[in-house]
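Omission of a single protein chain aside, the complex is shown with its protein chains in their original locations.
For reference, chains read A, B, C and D in written order, and residue numbers begin at 1 within each chain.
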Amino acid sequence: MPLQLPAAFQPYFWPTIFILIIILVFPLVAGYIVLLERKVMADIQVRLGPMRVGPHGLLQPIADAVKLLIKEDIIPANADKWVFWLAPVISVTAAFVSFSVIPFSDKFYITDVNIGLLFITAVSSVGILGIILGGWSSNSHYPLLGALRSAAQLVSYEVALGFALIGGLMVASTLSMQGIVKAQLDAGMWFVFYQPVACFIYVVAALAETNRAPFDMPEAESEIVAGYHTEYSGFRFSLYFLAEYSNIVVVSAIAVTLFFGGWLRPFPNVQALDFLRYTPIIAMIVLAGLSFMGAGRESRPPEKIGMAGLGIVCLMLAGLFAMPAVLTWIQGLFWFSLKVALCIYGFIWVRFTFPRYRYDQLMNIGWHWLIPLAIANVIVTGIVMVLKGS
Amino acid sequence: MNVLPGFFFYLLSAIILGGAILTITRRNAVHSAIWLIVTLLGVAGIYLNQHAEFLAAVQVLVYIGGIMVLFLFVIMLVNLDEAAKQRQFNHQWTIAVGCALALMAELAYFIVKGRESFRFGDTGTGTLNPDAAVIEFLKSCRDIPGLGPGGFLQPNTELIACALYRDYLLPFEIASVLLLVAIVGAVVMAKKEI
Amino acid sequence: MPEVTTAHYIFLSTALFTIGTIGVLTRRNVVIILMSIELILNAVNINLVAFSKQLLSINGQAFAVFIIVDAAAEAAVGLGIIIALFRNKETINADEIDLMKW
Amino acid sequence: MFNNHILSIVLFLPLAGAILLLFVPKEQKNLIRWLANLIALAGFVVSLPLAFWFDSSKDGFQFVEKAIWIPSIGANYALGIDGISLLLIMLTTLLGSIAILSSWTAIEDRVKEYYVFMLTLQSGMLGVFMALDFFLFYVFWEVMLVPMYFLIGIWGGPRKLYAAIKFFIYTLVGSVLMLLGILMLYFWNHTQTGIYTFDIPALQQLTMPTNIQIWVFLAFFVGFAIKVPMFPFHTWLPDAHVEAPTAGSVILAGVLLKMGTYGFLRFSLPMLPNASSDSRIVRAMIFLSIVAIIYGALVSLMQKDMKRLVAYSSVSHLGFCTLGLFALNPNGVAGSIIQQVNHGISTGALFLIVGLIYERRHTREISEFGGISTVMPVFATFFMIMMMSSLGLPTLNGFIGEFVILQGAFEESKVWAAFAVAGIILGAAYLLWLYQRTMFGTLNNPKNEKLKDLNFREVMTLVPLVIWAFWIGLYPKPFFKVLERPVANIIQRVRPDYYAAHPEAFGGPGASRTATPIPASPIAATAPAAIQTGTPATEGGR
Partner (left out) sequence: MNEYFTPGDFLVLKPVILLVLFGMGVMLTDLLLEKHNKYFNAVTALVGVGFASVAMWMIQSQMNRDGAGVYEAFRGAIVLDSFSIFFTWIFLISTAITIIISIRYLEIEEENHGEHYAIILFATAGMILLATGMDLITLFVSLELMVISIYILTGFLKRDRRSNEAALKYLLLGAFSSGILAYGMSLLYGISNSTNLVEIQSKLAQRPAGDPLVMMAVVTLAAGLFFKIGAVPFHQWLPDVYEGAPHPTTAFMSVGPKAAAFALFLRIFMVPLGPVRDQWLPLLIGVSIATMTLGNLAAISQSNIKRLLGYSAISHVGYLMLGLVSGNDTGLKGISIYLLVYAFMNLGAFTVIVAMRRRDLIGDEIDDMAGLMYKSPTAAVLMVIFLLSLAGIPPTAGFLGKYFIFLSLLETGHYTLAVIAVLYVAVALYYYFRIVSVMFMREPIDKELPSMSPGIRVALGVTAAMTLIIGIYPNPFIEFANRTVLAVMR
């Protein structure tokens, strides 16, 4: 411990640091998720996506952020001002608070409470309020409709989501996020193999929970303009945006934690695969290589330099990771981020593959299929566990 | 070390009571709901302060994420803009003041009577307290090094599970029927044609 | 700052209970009346949790869980009824619900 | 079978008949009438053996039937009669059949219901007089209210609803308070003997602290006084009598009012002897009785409506009955019972008479009539006889009753007797005046010219009553004879020292068992004796 803090504050030191890191870094990450989304979309649609700002549009998020922040902040005349102001804050706060119990790695986590998973579900359910209040306070038809749709959708799918989580929890038999990961370590198995149905339900419900396509009814632009945030612009809009992408990260993180082994590397119990420890270094090197190759293909000098610089940064990171202490520290974080990133990729993939459902179909799926299935899953799990236990 | 819980208690109390007063005095039902949410969050905080983590999470999940969303939903469905412009209070002020005074008098009585008026039950083993079997069971659970610092109240979730699924299994089952009835009832009531 | 005892929590809950009662008795808007009832139930829960801590017994918290369940059920049915009423009557003011004498 | 269950048979025959009537289609009005009359007559006929088989020399209750009913609270199905109930039962069965006979043409609509209610009422009344179990008694007491309510309420006059509910509520208030009294006795009996029982003979042996007795007495008092009705509680009576159909009035006056006095006799006096002989209570009761006598008579004088007049005269006559009761000596009590029967006969007949004229003219205004005797001589004759009976003319029944009561009252206090005599005089005044205004004079109202005289059926309704009136007036001995034992028992219980002081009094050990205080000879023997020794001897006890 480098700093000598009063004993009273000792336990709060590292969490504070982590909180600061997340708050500072996350908006940037969210921006890059947007970029990723646009890039993947472009790829799926066989085009290039943002290419102008920075090499391969790598600076696009920053430009977007600047744009959003300097835009005029419009509050509709008949809006309920302070609710209008409060609503996005609720959303984004709820999203960010969820991070406090996500186990990014065995070392990098803000806190580990004994009700971790429940806490996340609880907090993320608060996010709905932001949407409803935002829609209502705009005092306009489309936002209100969007908000009501959204609330109904979220509340409906939260049930299925909760039941899916319960399926996982029964296997893990703890609510603590770290505990869940450790349970998978002990079991030597990702829980997705124990609970494939739960995982499937979770993924579907999570898509709906985050208002992602094909369940993006609340903001179906062809029907109700932009849904609950139609009247929002500028900074407030960016808060909603931030919240949405944070939510994506959060649900992905939960999925990863509960079903895909969290920060564990693949097959953590197989000694033979210990070399996977070095994957971060290799990954960085590969990334650097790719960057250099890209730099070679770029035509304009600034972009060439940019790509090359990126390659160098990757190389430096690879070097940093080569230090055993850092490698150990970074190990979990790396795997976790990788898995989350893949999840997010999946989200994006789904978005551009499936058409949007109709609202009644959406409700139908939720109530008629997902929830019964989830309940059945819980029951079957329970029966199996009892049988195995006795 | 004991400063912090105390501080939080007073802070949360202020939030709860302030929120509650605002809840019942706001003209606009949505604002009332928002203040109620604040109050409920404060109550959740109180639970945390009392080492009832599970309850705090349930409070947030069910109350704020469930019930209050429902409230807001209904407020929006029935569109109360007109109602907000009307008189907000009925003519039962006298009764209300009477009630308040009675309760305040009771409070004052407590304060005057002082500490001896707060004789609670004896701690220890009621029939439904965790007995040795439960503790053993808890220890057999994964990742529980022993009973935590809060006496019998930790690990919170597991203990509540014990209470719910063992001591209060019956009410738990009744509660499930209760919720079924509530679901059916809400559907019957709210749907135009069933 | 004096030590916070269970009595403090009971004061808090009594105060909350009073506020809730006043809300129930004075408001005209039935939705807000329902909210006031939630305040009362929360007062109960504060009591229960405080007792639970004081008595080192988990039962109070279990009780509180049931109270929350009840609150949810009541709110669901209550709001359903409010919607049904609103459909017929277009008001949610308690004293306009006057087809029968109160 | 018949011997052992005669009381049950008498009691339930009308009820069975009522149930039988339920199955007759309501369009068959004449069949219903015939059936109802037959049943009522049969009811009277089966009650006759009671009079023949009754052994007046035996103490206690006769024809006793007992069956376990509700053992868990100690209520039994127990029936039995003594002399007092015998007289009242005979009165009931007779008046019942007469009332039913008199309704043949008076009731045209809802005939079936009418007879069903009449017969049910009959059973209820008989039950009250027969019950030997307090619980059973109370059940019959209340049962009887319902048909009466309907009789007044459906077939009554213009203000029938008001009158019916007033009757019901008044009586009910009394009876629920009486229920409290009953329960109090029951409870005390349990604390003293450890047995939960409603058995009336057993409860008659109960001794309770005087202050409790007074409370229970007051509870009973309200119940019975309303039924009698005694003075401040009488206001339901004119309404009920006036609005009720003729037969209803006959039953009401003839039988229902007797239940109050019967209650005093059967329960208040023997069960609460200390309270009943408490001087405050006796004075209050006598005061109320005298007020009732005078007040009833005075109000009768002012009536313009014949039925109302007869109704108020009941208040006056029942005042005599209660006066006799609370004279608390054998003469008073025996006279009171006789007077009850008399009142049943004469007032019942007067109501019938008023009903007959009402059926013809549909009015009862005295001023509408005059000189009726010329068109309806038979009617006028019966009216005359019954009026005389009611005002107490010697050779008719009223005289016997009033005389013996006065004798009893005189024995206790001359002042009481004086007031009572004033009541008799007023009674003569209003009745004679009524008769004079309606029967004599010129027939100046054209509507009265075509009136038909009584037909055979109508005569037959009155004849039995006339016969009985003369019987009591000329040869009352059998009636007094059956009363001897019960009256003696009551007096023995209320004033244990009375017979010691007056061994020769009515029913006393010194008097010859057959001696009856009729005017001829015994009065000279008994009355002076009572005057000489009675008053000072008992003064200390009050």
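Here is the rule we go by: a residue touches a chain if its C-beta (ideal position, glycine included) is under 8 Å from a C-beta of that chain, and two chains touch if they have at least 3 such contacts.
Bear in mind the structure is a predicted one, so any value in this text is a computation, not a measurement.
For the chain that does not appear, the touching partners among the shown chains are B, C, D.
Although one chain is not drawn, the whole complex shows that of D:Ala18, D:Leu101, D:Ile154 or D:Leu265 it is D:Ile154 that touches it. The set of chain D residues touching the chain not shown comprises 69-73, 113, 138-139, 142-143, 145-146, 149-150, 153-154, 160-161, 164-165, 168-169, 172-173, 176-177, 179-180, 183-184, 186-187, 215. Chain B residues in contact with the hidden partner, per the touch definition given at the top, are 106, 109-110, 113, 117-124, 126-128, 133, 137, 166-171, 174-175, 177-178, 180-182, 184-185, 188-189, 194. The chain not displayed touches chain C at residues 6, 10, 17, 20-21, 24, 30, 33-34, 37, 40-41, 43-44, 47-48, 50-51, 54-55, 57, 59-60, 62-63, 66-67, 69-70, 73-74, 77-78, 81-82, 84-85, 87-89, 94, 97, 99-102.
Methods note: only the chains that are shown with their structure count from here on.
Touching chain B and chain C at once is no chain at all. Centrality annotation: C (chain centre taken as mean Cα position, compared with the mean over all protein Cα atoms).
Our note on geometry: chain A versus chain D, Cα centroid distance of 98 Å, whole angstroms. Taking each chain's centre as the average of its CA atoms, chain A and chain B sit 31 Å apart.
This structure has the following touching chain pairs: A-B, B-C. Residue ranges on chain A touching chain B, taken from their complex, read 8, 80, 83, 86, 113-115, 118-119, 121-126, 128-129, 132-133, 136-137, 144, 147-148, 151-152, 154-155, 158, 173-176, 179, 182-183, 186. Residue ranges of chain B in contact with chain C, taken from their complex: 2-3, 5-7, 9-10, 13, 16-17, 20-21, 23-24, 26, 29, 32-33, 36, 39-40, 43, 46-47, 50-52, 54-55, 58-59, 62-63, 66-67, 70-71, 73-75, 77-78, 80, 83, 86-90, 92-93, 95-96, 99-100, 103-104, 106-107, 110, 115, 118, 120-124, 126, 128-130, 150-153, 156, 159-160, 162-164, 167-168, 171, 175, 178-179, 181-183, 185-190, 192. Residue ranges of chain C in contact with chain B, taken from their complex: 1-12, 14-23, 25-29, 31-32, 34-36, 38-39, 42, 45-46, 49-59, 61-62, 64-66, 68-77, 79-84, 86-87, 91-95.
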